[in-house]
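Let me begin by handing over the structure; questions about it come next.
Selected chains only, in their assembly positions.
Chain nomenclature is as follows: A, B, C and D, assigned in order of appearance, with residue numbering initiated at 1 for each chain independently.
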Amino acid sequence: MSQSPDRPLPTFSARETFFGTDKTGDAAISIAGVPMDIATTNRAGARDGPAAVRRASRMAGGTYPDLWPDLYSLDFADVGNFSLMMGKLEESLALIERQALEHDHLISVGGDHLVTLPLLRAAAKKHGAPLGLVHFDAHVDTWDENYGVPVTHGTNFRIAINEGLVDPKRMIQIGIRCRVEPEVWQWTLDQGVTIITAEEVHMGNPADVAARIHQVVGNQDKTYLTFDIDCLDPSCAPGTGTPETGGLLAWQARSILTRLGGINFIGMDVVEVAPAYDVGEITALNGASVMAFYMGLLAASKSQAE
Amino acid sequence: MSQSPDRPLPTFSARETFFGTDKTGDAAISIAGVPMDIATTNRAGARDGPAAVRRASRMAGGTYPDLWPDLYSLDFADVGNFSLMMGKLEESLALIERQALEHDHLISVGGDHLVTLPLLRAAAKKHGAPLGLVHFDAHVDTWDENYGVPVTHGTNFRIAINEGLVDPKRMIQIGIRCRVEPEVWQWTLDQGVTIITAEEVHMGNPADVAARIHQVVGNQDKTYLTFDIDCLDPSCAPGTGTPETGGLLAWQARSILTRLGGINFIGMDVVEVAPAYDVGEITALNGASVMAFYMGLLAASKSQAE
Amino acid sequence: MSQSPDRPLPTFSARETFFGTDKTGDAAISIAGVPMDIATTNRAGARDGPAAVRRASRMAGGTYPDLWPDLYSLDFADVGNFSLMMGKLEESLALIERQALEHDHLISVGGDHLVTLPLLRAAAKKHGAPLGLVHFDAHVDTWDENYGVPVTHGTNFRIAINEGLVDPKRMIQIGIRCRVEPEVWQWTLDQGVTIITAEEVHMGNPADVAARIHQVVGNQDKTYLTFDIDCLDPSCAPGTGTPETGGLLAWQARSILTRLGGINFIGMDVVEVAPAYDVGEITALNGASVMAFYMGLLAASKSQAE
Amino acid sequence: MSQSPDRPLPTFSARETFFGTDKTGDAAISIAGVPMDIATTNRAGARDGPAAVRRASRMAGGTYPDLWPDLYSLDFADVGNFSLMMGKLEESLALIERQALEHDHLISVGGDHLVTLPLLRAAAKKHGAPLGLVHFDAHVDTWDENYGVPVTHGTNFRIAINEGLVDPKRMIQIGIRCRVEPEVWQWTLDQGVTIITAEEVHMGNPADVAARIHQVVGNQDKTYLTFDIDCLDPSCAPGTGTPETGGLLAWQARSILTRLGGINFIGMDVVEVAPAYDVGEITALNGASVMAFYMGLLAASKSQAE
């Protein structure tokens, strides 16, 4: 219900860009859609995630009672959607990486979770590998293959670890509760990845989870945030491809995220928003809120630096 | 699944009035629909809230295991929907106030939250100003304007305070988590309003929240209850115009409300139910349940007085 | 499935502007959203029409087998949504008119049908009154009042006729089948308006209807086209506020529209798309198609002039 | 968009009774809901038909351009929903018949098509058997059993014929296109029933169909009208239990019905509206429109008699 100076239109009249911005390029922060969804193992449609999150983000930008600086204090642009090769996985991954390299601090909206792989490849090139990783998800995404296919939205982080893009000792997964073979689970732990299951979040306290995240990734070294919307419970995020029951509630994600101030974030993404299965835009709104919280952290950091 | 003596029809066959009543006037308690929704900043459609809540209320009336007297022990009527002037805000506010004055104890279903303003004006005339206010909401609704417009569903309580309808020191807001400019936030606190954010509810305990409400409004002086359905999390209430993530869960609202016995309530409303965005009637059912809990409090109070 | 040279992105990756254009101003043709919907007598939500039609229009631009010149041969821009005063009807009408005057050839997407009134006022000022009017609708929209209110989405054309914006003898309504009082019906005929009921369209032939339109408005004098999406049958356009059974099928509208070449159109609008009631975007797609057919007529006319 | 003198509220504010009436009894014409749906062979939910049609009927009452007398010229009441025994078929049929006998001219909204059987039993008792029958449907409903059960929504008219409630020589079915065993088809024809398939309607002309109906049932003897909403194409009536592709379009039903003036109708029903599968209320609206056309015929007949 709040408004920034450059948004005099009511929400319903605002342009459907990320947070209603009119800026389309040349900004400190670039927000892009990455509508690739051909690597999903179950329901399709994450290609429509960027549009849905754009629309919902008009309801999400501003200052929150936690009194952050306004996210509109940041210099950001909606750079549109990335180009893709329809039906061509490898070519699309290369295209995504190439386009991601054109931006300094990139916030992306998927697309399925495989898009994070080329985004991490680009981030590692830009910012130096390996990166820390804060990873919200229902699924570990460290399979060695899914149904006979080695590059999917379930193998992305095994590849990222194997390529040295991510430091598994500075990698933490929050919200995990998927079916998973014991050897995949063990491999993940063996790399040094920290896993906080959804039940641990429910039984515990968001502040403690946030403290654990700070502990794992540190505030010094560069860190990437990836938020698979299916880390939320299907009641909060029905609009996704592989929902799992028992997930985080929206308030828990919010309370954890807003306590991550000080981490040296160099990029983030929200993935797996599939609006065809959503109701009342609530999944998209959760995606947009996550972006707003992340941008609030950046705004606070910028404000402290000034 | 329970039934009152005058409702021998299965739920699916019951007349779609509030709690299935056949009474249309001349009762101690009047329940009315107020289908005005032209003051919303985002999604439209709260005009259809009264019908949806009527329908859902057939599933909500009766005695709960907390062993209240049956709400059917109250003398209440469904007085229908209020008249409005389409597209005419000021005229409609005047019409709503005038119609509200015809009823002693009025329970209303909006419409957008601006309908509470004329309802408070009428209540203040009937019952004496200023009133205490228990206000469930995601939004403070104390803006001085929204997008250049001074009378909207986001400025209603600033106006109510400024008009002296409500005593801000006896006003408490529960569930707040909206974007809000620091000066609006500060103005609200400066008036003496008590704010309990959604995170405070989640981190705490419904019994403590209820105790805080008792403390702020007291049990002696007259108090009005307004329940914006968007105080609930979008997972519980997708059918609303300006959803905000991270809200109260249905059980929390229920556990708080059922602990408000003894407060001297003289009227209440449920607002911002927009069924076009709902699924499986769950938003409407939450609206109806809130009414049922309020009426349960009245029934208990009546039973104790007898 | 076709593409213009400046649209190398797959449909699902294209920017959600009208027909995917990147141009936002300074074009021969301006396309705008006019998200006002507070004058509706039944279901709300036409404020979300512009966004839905923008999205759907990405599927509708190009060359059709009828071998029009590509609509991308036109110089057009998506100028965004008009500013409005929430809940303020008269002020909003004035604002719409003022903004419409800034554009030479304006294509608009409503909003409810009342938006056509200020659009006609602006068109009459720009192009000279009275204008011819090709009016697709289920409803005559020539009431003298609706439910006690004189300026609504059902009185707009009586006002337009009374203000001399439209020449009723050069006005033709296609698709009419609403409930209507005999005196309203007679008044409309008495002004000289030609009415083709939906049944007449069904019993006849699109080519004959098109011929009748040519006959009524002529090819010489300036003419405005207004397309209320509820002229279509609810099966084709469920996403609207006041559906009426028995309407035009999409193919009939298409076959009529594509035969209107030569008429001197100076502006058009599509109104009453309310996406909250739509399924699979079909109402929005029909709205976008109607715009594409209109722009195809302009492209053909431009091509012949060259 | 029109209004009767006693309906000064905008559509969205009108009480959700049939055509918005406030009358609940003692009228020349009674309109009732009959929410029984336990005899369906496929999708459930017709029990919610009466509520949906009530709501939609607020958009359907008035005078149409065909210049009928206003249906509000009739004396009619919404008598509510009939009582039923949950899960008890035979008992429910007896209850429906008993309640139907309390009304002179009854218009009913089902419920599944089996409700027509007790309604015909009551009509035959009141008005004398056998009755003529105008039967719109996708299905012949003259099976001798369905899946081993002899009394279902698919055997109702064989029973009605066998009980002598209906004169098969004065019975005509319009819109038939279901799967049907040759012996059931032949039995139906052998009784003397006239069948007009959906394809015959599409290939022909509504006026000719209406003429055939007049010819079969005559204008003298008493006739009942039963309208199974699935006679319409699923595009017009998705909200039903056993949809069949290739059905009548809404305009065809309308054009046929409005040409049935002069037939001596003594009752009618609309059945099989299952709103859980509907979109934008279009199925319910078609149901309400059919009732409005029927009541328009009665109003014309009354007006001619006066």
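Keep this in mind: a residue touches a chain if its C-beta (ideal position, glycine included) is under 8 Å from a C-beta of that chain, and two chains touch if they have at least 3 such contacts.
Since we're looking at a predicted model, the values are computed, not measured.
Asker: In total, how many copies belong to the whole complex of which 4 are placed?
Answerer: 6
By our rule, only the chains that are shown with their structure count from here on.
Asker: Give me the chains shared as neighbours by subunit A and subunit C.
Answerer: Touching subunit A and subunit C alike, sorted by label: B.
Asker: Can you work out the whole-Å distance between the CA centroids of subunit B and subunit C?
Answerer: Roughly 40 Å, centre to centre.
Asker: Subunit C to subunit D: how many Å between their CA centres?
Answerer: Centre separation, subunit C to subunit D: 36 Å.
Asker: Can you pull out the residues of subunit A that are in contact with at least two other chains?
Answerer: Correct list: 8-10, 12.
Asker: Indicate which of the five shapes (line, ring, star, complete, other) describes how the chains touch one another.
Answerer: Per interface graph, the chains form some other shape.
Asker: What is the complete set of touching chain pairs?
Answerer: Pairs of chains that touch one another: A-B, A-C, B-C, B-D, C-D.
Asker: Which part of subunit C faces subunit B closely enough to touch in the complex?
Answerer: Touching subunit B: residues 37-41, 43-45, 47-48, 85-89, 114, 146-149, 151-152, 276-277 of subunit C.
Asker: Could you pull out which subunit A residues touch subunit B in their complex?
Answerer: Residues of subunit A touching subunit B: 1-3, 8-12, 59-65, 67, 205, 233, 235-236, 249-252, 254-255, 279-282, 285-286, 289.
Asker: Which residues of subunit C touch subunit A in the complex?
Answerer: On the subunit C side, the touching residues are 8-10, 12-16, 33, 35, 47-48, 51, 54-55, 80-84, 86.
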